[in-house]
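One protein chain omitted, others in place.
Let's look at chain A:
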Amino acid sequence: MASLRKTHPLLKIANDALVDLPAPSNISVWWNFGSLLGLCLIAQILTGLFLAMHYTADINTAFSSVAHITRDVNYGWLIRDMHANGASFFFICLYSHIGRGLYYGSYLYKETWNIGVVLLLLVMATAFVGYVLPWGQMSFWGATVITNLLSAVPYVGNTLVQWIWGGFSVDNATLTRFFAFHFLFPFVVAGATMVHLLFLHQTGSNNPLGLNSNADKIPFHPYFSYKDLLGFAALLIALVTIALFTPNLLGDPDNFTPANPLDTPPHIKPEWYFLFAYAILRSIPDKLGGVLALLASILVLLVVPFLHTCKMRSMTFRPLSQLLFWTLIADVAVLTWIGGMPVEDPYVIIGQIASVLYFSIFLILFPLAGWVENKLLESI
């Protein structure tokens, strides 16, 4: 007589994902970031919903509505700070989750991986349009710089930009539609997340050794339900600590100034989580080239599964690939630093070298290392 949780049409969906799901016994803390991303999404939707109750998407009142939320709405300051810093935590979890995928060869689950890349693009788009909403100087000028990049598209570029703007510059029409997108996209992310999990549950999770783990599976509940709960506590403690002690640590002081189309800030830059891509964009002197490099910096993830050459899945037993992986991480850190610097000596050449290294690691060095590692263990 099977239990209701296994037979009821609705309950069995939850059961098969969160209770009786067979999971490898050895998945480490790097496997917590999936559920943490889910928590981040829920937190952003909830805080965002409450912000939307008091925010006005009009260029004359947007900035002051955020000030009103911060000063007059009950706990508005907390909701606003949690939402702004929650975005940073979203990206910390995203980059950790992707790093796990790269290191342990999880990308060999191609459908899950590809939907993951789509999710990354959706979240980046959501964060981009969301940053415009407070209508500060950096909101306005960041939107102006990035939307202008679309003019690099041959023939239809300028028409495309004005279509996105809803006018001849970033103005009220742009703000209102960006608010609509920012409200809509998280629900698209939620839907895509379910498809991401659907494909993941066809195969089951990978594990740190990259081996078939059928010999040692344990049920999701209680082992990973409790482990994930611990992860949630850790994330919430970190988020609340930042929001309460240093809420402006990761922000730009220029965004405390209302947007002024007649006053260009000396250093226009995005939030920290976009700086590596911004550095790659600026490393190419040509506008279209820069835009293509920007797109490629994310879309390169889609070719990674096809460039897997090693007979082992995970990098756990591959010291050469490990060295390259950590070089990549250091390189992304350098690109993040360069993205925040002005386009001057010596930052220009450093950014260009770091950009070339970024693509070289993915497209040439990782596949080469895999081939070498195969040869080294060939005939023992």
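The working rule: a residue touches a chain if its C-beta (ideal position, glycine included) is under 8 Å from a C-beta of that chain, and two chains touch if they have at least 3 such contacts; residues count from 1.
Just so we're on the same page, contacts and distances are computed from a predicted model.
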"DNA replication complex GINS protein PSF3", "Cytochrome b-c1 complex subunit 7", "DNA excision repair protein ERCC-1" or "Dolichol-phosphate mannosyltransferase subunit 3" - which is the UniProt name of the missing chain: "Cytochrome b-c1 complex subunit 7"
Candidate in contact with the missing chain, chosen from A:G34, A:P208, A:G251 or A:G290: A:P208
Residue of A:T7, A:S25, A:N248 or A:T327 in touch with the missing chain, whole complex considered: A:S25
Contact with the hidden chain (one of A:W77, A:Y95, A:F317 or A:F359): A:F317
Contact set of chain A toward the excluded chain (per top definition): 24-26, 105, 108, 207-213, 215-216, 311-313, 316-319, 376-377, 379-380
